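Here it is, the structure, as structure tokens.
For this view, one protein chain was removed and the others were kept in their places.
Moving on to chain A:
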């Protein structure tokens, strides 16, 4: 089971109301390489992966939910004081018409999240390579998000998330080596 902890993994601060950045950040909320996709991808893969990497998938999948909450917090803080006019000016008029200021699992272009963003091959190497690719794509998106804002408070939170993608990718690559080692050992004995 899961237990919620009433705190963010890392402080989220923003220095201004900025619906434009909120819209872009949705890419990491409900986009193909976003945090929701990441959490669901890893947690779902656990049931068909060798025992040696179940712990890692569980822990990274769980950490992704903490990141999802950080992105939600950023979007919330960037839009909570925005007027409908400001939302319209910054490309969130369509969003406002449907959702008011509610968050929705969609990407920066307003496309709703879909399970087709994630794969489940049942082949441990194929699944872990997908995970590594997903982390690298998320890292790239975080870099582009950082490049698009001059808000140093927002950048701080985004830089934390970017660095987490780097670590996750590294750990998944180690997991691949662990599985290869195990596979090769089985061949010889």
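In the analysis below, contacts are C-beta pairs under 8 Å (C-beta built on N, C-alpha and C of every residue); 3 or more make two chains touch, one makes a residue touch a chain; residues count from 1.
Just so we're on the same page, contacts and distances are computed from a predicted model.
Peer 1: Going by UniProt, what is the name of the one chain that was not included in the view, given "Potassium-transporting ATPase potassium-binding subunit", "ABC transporter permease", "Acyl-CoA dehydrogenase family protein" or "CotJB protein"?
Peer 2: "CotJB protein"
Peer 1: Among A:41, A:77 or A:139, which residue is in touch with the absent chain?
Peer 2: The single option touching the absent chain is A:77.
Peer 1: Tell me which of A:87, A:108, A:138 or A:175 is the one touching the absent chain.
Peer 2: A:175
Peer 1: Out of A:63, A:151 or A:165, which is the one that touches the chain we can't see?
Peer 2: Checking each option in A:63, A:151 or A:165, the one touching the absent chain turns out to be A:63.
Peer 1: Taking the full complex into account, what residues of chain A touch the chain not shown?
Peer 2: 3-12, 53, 55-56, 59-60, 63, 69, 72-73, 76-77, 167-168, 171, 174-175, 178
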